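All protein chains but one are shown at their positions in the complex.
So, subunit A:
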Amino acid sequence: MESLVQRFPVPCKNLSLDINGNKTELVICSYEDHFLVMASQIGTMGTILHARKEEGVAIHPTFNVSVIFGKRDEPMLVACARQLIEHISSSGSSRPLVLSLGLKDHSMETMKGIVSSVIEHRLW
């Protein structure tokens, strides 16, 4: 079940779903120059990451993903952001992504669940 706020100039999706046994609140917003994705299982925004496509002339795009707030020792979070920015890029958008993950576990199943859920409800 999801709701789409349409008349407000920033499209935004807000939904609640189960990912790997944990209730997850998912928020996806599309600003003019950024995408914002929030996935929360712990009642806070958790760790915030920034992912962007690098400007370059190489055939294959490169991406820069960094933790800007929170856990810096959890590679699965970075991997999650990396997968999402790559999907954004391959969908034709060069907007960077701000991703906030407040998760109860950092297992691969949870990460895959988050990535697939976000892609399923994406705004790009």
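As a convention for this text, contacts are C-beta pairs under 8 Å (C-beta built on N, C-alpha and C of every residue); 3 or more make two chains touch, one makes a residue touch a chain; residues count from 1.
Criterion: contacts and distances are computed from a predicted model.
For the omitted chain of this complex, the UniProt record lists the protein as "Proteasome assembly chaperone 4", which is one of "Trafficking protein particle complex subunit 2-like protein", "Coatomer subunit gamma", "Protein YIPF" or "Proteasome assembly chaperone 4". Among A:26, A:80, A:101 or A:114, only A:26 touches the chain left out of the display. Only one residue from A:44, A:64 or A:91 touches the chain missing from this view: A:44.
Interface with the hidden chain, as seen from subunit A, comprises residues 1-5, 7-10, 12-16, 23, 25-27, 29, 31-34, 36, 38, 40, 43-45, 48, 50, 68-69, 98, 100.
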